[in-house]
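Of the protein chains in this complex, all but one are displayed in their positions.
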Amino acid sequence: MAGSTFGTLFRVTTAGESHGPGNVVIVDGCPSGLELSEADLSVDLERRRPGQSKVVTQRQESDVPEILSGVFGGKTTGAPIAVLIRNADAKSKDYGNLESVYRPGHADYTLDARFGFRDHRGGGRSSARETTARVAAGAIAKKLLSALFGTDVVGYVVQIGDLRAAIHGPVRLEDVESLPDGSPNIVRCPDHALVPKMIDLIQAMRKAQDSIGGVAEVTARAVPAGLGEPVFDKLKADLAKALFSLPAVLGVEYGIGFDCARLRGSENNDLMYPDVSAAHALPRRAGAPAVHFASNRHGGMLGGISSGEPIVLRAAVKPTSSLPRAQPTIDSAGREAEVQTKGRHDPCLLPRFVPMAEAMVALVLADHALRARAARL
Amino acid sequence: MAGSTFGTLFRVTTAGESHGPGNVVIVDGCPSGLELSEADLSVDLERRRPGQSKVVTQRQESDVPEILSGVFGGKTTGAPIAVLIRNADAKSKDYGNLESVYRPGHADYTLDARFGFRDHRGGGRSSARETTARVAAGAIAKKLLSALFGTDVVGYVVQIGDLRAAIHGPVRLEDVESLPDGSPNIVRCPDHALVPKMIDLIQAMRKAQDSIGGVAEVTARAVPAGLGEPVFDKLKADLAKALFSLPAVLGVEYGIGFDCARLRGSENNDLMYPDVSAAHALPRRAGAPAVHFASNRHGGMLGGISSGEPIVLRAAVKPTSSLPRAQPTIDSAGREAEVQTKGRHDPCLLPRFVPMAEAMVALVLADHALRARAARL
Amino acid sequence: MAGSTFGTLFRVTTAGESHGPGNVVIVDGCPSGLELSEADLSVDLERRRPGQSKVVTQRQESDVPEILSGVFGGKTTGAPIAVLIRNADAKSKDYGNLESVYRPGHADYTLDARFGFRDHRGGGRSSARETTARVAAGAIAKKLLSALFGTDVVGYVVQIGDLRAAIHGPVRLEDVESLPDGSPNIVRCPDHALVPKMIDLIQAMRKAQDSIGGVAEVTARAVPAGLGEPVFDKLKADLAKALFSLPAVLGVEYGIGFDCARLRGSENNDLMYPDVSAAHALPRRAGAPAVHFASNRHGGMLGGISSGEPIVLRAAVKPTSSLPRAQPTIDSAGREAEVQTKGRHDPCLLPRFVPMAEAMVALVLADHALRARAARL
Partner (left out) sequence: MAGSTFGTLFRVTTAGESHGPGNVVIVDGCPSGLELSEADLSVDLERRRPGQSKVVTQRQESDVPEILSGVFGGKTTGAPIAVLIRNADAKSKDYGNLESVYRPGHADYTLDARFGFRDHRGGGRSSARETTARVAAGAIAKKLLSALFGTDVVGYVVQIGDLRAAIHGPVRLEDVESLPDGSPNIVRCPDHALVPKMIDLIQAMRKAQDSIGGVAEVTARAVPAGLGEPVFDKLKADLAKALFSLPAVLGVEYGIGFDCARLRGSENNDLMYPDVSAAHALPRRAGAPAVHFASNRHGGMLGGISSGEPIVLRAAVKPTSSLPRAQPTIDSAGREAEVQTKGRHDPCLLPRFVPMAEAMVALVLADHALRARAARL
């Protein structure tokens, strides 16, 4: 379907369905010499893994990645890196009743309109299971960014239903993954006081045979100024494409986001001051200045090019469409039908959405980091 | 800078700066046999044109397009269509003082970080002037979509500052362009009762040497079900990239958008019912059903593929960064400086943003319409 | 290395090395509804397989393909098709002595110049082993072309050393694969009288610790007129890229090829006459004529677009660079060295080159077949 490849120089191609043998990703364009092993991929795969806690789907997948190429002696060779993650706990019979029924909120009807044919088992290619491939690729992108610039990409939940987190200061990965007592932060919200309420809300949804939406935020720090292209391939454009390519995303905003509509220019402009202490990883011309921004309403990009300030974006994620309760719908013959999804589903997508969103941000930044190298004599 | 091309099969490449000789666009991949003349391009160029009313910049450009290729005997030949729009009223001396100063909110600093070099006159390549090329290309895409499916793409202003429009029912182009008395709707808001207040607000901003943000909405009707790819090239992903590639956009959302975060799945799912009256332009397999959606919180796409419902999106546009008042900033040597932009600028970007946003939506839909043709045996 | 993807709409991405776990290919863009199974892939993989006869390398690989995605119920779904072919008989220790030595005629030195790093085992990514992935993908392309147009792609050997075949009339696959007595045609030359001499020549080369070059021809019949783009993506341009992307190819020509340099226009032009019997698979406008060409010096393409005549091309393949005899060379420290390749190699590449060349031709034709669908209203 020509649409399974993402990126220009750091280029990712994926294949795989929810209930097929597995998911594959080929990462082409990763520079040679980067240390890489399967353990590097497992960290984020584990954070994305179904069955990781009581607030997510109970499908059990070990999601063990196998690197098939591109690594030799513990380092990337410059050749494409293929990773295979086999499916283990695909229960296709749970989906047998869906062969001819279109589930509300899913791609069943639209896939059929597109291809005249579909693999109905677990959503097929449109299942969020394909994001295993992205998360594996994103882990490679993160390693590359870290090696190039010390860049740090961290995502976290800032809203579930009407529960909105208060975020103060930079969020660290440990704030996302653990609570102060060291126990796992299973909703991935760094506002720890809100965590128990969020868990209760998700559990209430599960009991009510319902689901709930939310908002995740991703911050990328130590992104050098100068990444992004001035017109179509603005960094904000490619990041938005990346985020919206994830299932269930209905909105994306940067920095102050939709609130910019209410502001005056004099209130919104982020002012620049000299900053002799700034360290930027991209080469600058002789005499080029370091800058300090007094604020970051712009979300780390100006004119679509990174400013050196942290990149900050938020994505709105709709409530899971699959519901254990009966919903009216139609079947593929156009007749009225009823659907009740027996598959194992997340009552709230947000906790597992976090590593997916981080991965997509990392893929875009890695691509633009390589693209920026070609821009000057 | 490899980033001036957009689209896969309906592919647009642009060049040009604010104060150079002109802007050029090459539209490659338009099918043969489409009736096309320069007059077709002028309608939207006129809607985008500076100097069109008192609420926009007073730069005077006639923006007359010249078709240089790809049309013969009044029809497209299948060859690339090149369009040239010369700049006339470029007052570079207004920008002489900006040679070494970075304007707040602009790409001056980031372009320098990217290329080590910039054309400081009017923002150079990062000026919104480059969107003339997009609007010309978008007019071709609109003609193609209309010929293929009868698709209709209409944009309009739904918010300026705290003034929010109430939109009831489908918005027609005439509601956007004209007031009930036939006079021009210079803010392009279809909530006509709000128009005078919006004009007053913009004029007040101009007097205060300030600017104001807002939100535009674009609706595309008669888009057949089945456009878009299931993974990276989701229609919502490509549309978002298109919108965020325009200057000053800080947020994009579809259908219910960020409000989905507060909803339950049972509240958010749009239910499907049989609809024998629906007419869809894309071929369907024998026996494929027509569908009626009871609601359109999904904004016309499910799983990233069009559902046949109208595509509805909103973009948040920040207040114009250029201000006639003095603002503190730095210069390219890193010294403190002050900047006061003498160039002619829009006190509110929204009225002229509307045709730009329509153009980008049309380009994406035209591309995916051609892509969908290849998807089946 | 961003260079592992081929094609625009029928798009192939490969990964894998000679001595890694295996080779993978993702075929993205294959239309839905095509019947496909692993057995379809095995036919050509078997023709490409090492160890298939006494005139090829004695490396033993079963080359069993596993389809990981994109096929459901025996048909393609429109989702990307991933195929994995594991390596079995990789004898890396045979290459241990090559860790620091650059083999003459190989990419050892140039890969090092490119990546500063290489997987020296069996040539790594530059080994012809990566063509397993292409042959698997090519088999899918052949099935698609056959389903769309009844297209038939057949390759064969026309020269080894100074032995040149006489080809009379269309060559059938059975002429390439079998001798009149039903025994396998292990050199794949349809001039059966020449076959024993070719076998003797190759065996003599093996005994002499040497190798020999040759020429292969590929013919594609039942390619409809109208495939290819007029400028950069001419069909002849994309086919040439495809052929030259195979290892060891030093020349490609179409139809009369290099002999055209000696001819006059009046001798070279292929004249057209009306042909009411021609059947063309691509849609033609009402009243468009069918044509009969009196000759095919043009090799099936005019202006880079297929003419409906058979596409005929030839590729010159150099003698295998790996030799069992000692050759002087340098090592990666720049010192004089000597190399003697102990790995198992083909004394003549041509017999196994044939399915690789067919695969590349099929990939290009499938891509352009899909592209041509988008060209008209």
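A, B and C are the chain letters, set down in written order, and residue numbers restart from 1 in every chain.
Going forward, a contact is a pair of C-beta atoms (placed from the backbone, for glycine too) under 8 Å apart; a residue touches a chain by one contact, two chains touch by 3 or more.
As the structure is a prediction and not an experimental result, all values here were calculated from the model.
Asks: So which of C:75, C:221, C:318 or C:342 would be touching the chain we can't see?
Replies: Missing-chain contact among the listed residues: C:318.
Asks: Can you say which of B:50, B:70 or B:226 touches the chain missing from this structure?
Replies: Final answer for the missing-chain contact: B:70.
Asks: Using the definition of touch stated at the top, determine which of A:16, A:31 or A:50 touches the missing chain.
Replies: Final answer for the missing-chain contact: A:31.
Asks: Of the residues in subunit A, which ones touch the absent chain?
Replies: 8-9, 29, 31-34, 78-79, 144, 147-148, 230, 370-371, 373-377
Asks: Tell me which stretches of subunit C touch the chain missing from the display.
Replies: 1-6, 8, 14, 102, 104-107, 109-117, 125-126, 130, 159-162, 205, 208, 210-215, 224-234, 236-245, 247, 249-274, 276, 280, 282, 284-285, 287-291, 298-299, 301-308, 316-323, 325, 327-336, 371-372, 374-376
Asks: For subunit B, which residues touch the unseen chain?
Replies: Contacting residues on subunit B, toward the hidden partner: 1-5, 8-11, 13-17, 20-24, 26, 28-29, 32-33, 66-70, 72, 75, 77-82, 84, 114-119, 121, 124-125.
Simple rule for what comes next: only the chains that are shown with their structure count from here on.
Asks: For which chain is the distance between its Cα centroid and the global protein Cα centroid smallest?
Replies: Per-chain C-alpha centroids compared to the overall one single out A.
Asks: What angle of turn lays subunit A on top of subunit C when you fit their CA atoms, given in steps of 5 degrees?
Replies: That pair's rotation angle lands at 180 degrees.
Asks: Round to the nearest whole Å and give the separation of the Cα centres of subunit A and subunit B.
Replies: Computed value for the inter-centroid distance: 26 Å.
Asks: Roughly how far is subunit A from subunit C, centre to centre by C-alpha average, rounded to an integer in Å?
Replies: Roughly 39 Å, centre to centre.
Asks: Please set out, as single numbers or ranges, the residues of subunit B touching at least two other chains.
Replies: Residues 8, 230, 371, 374-376 of subunit B touch two or more partner chains.
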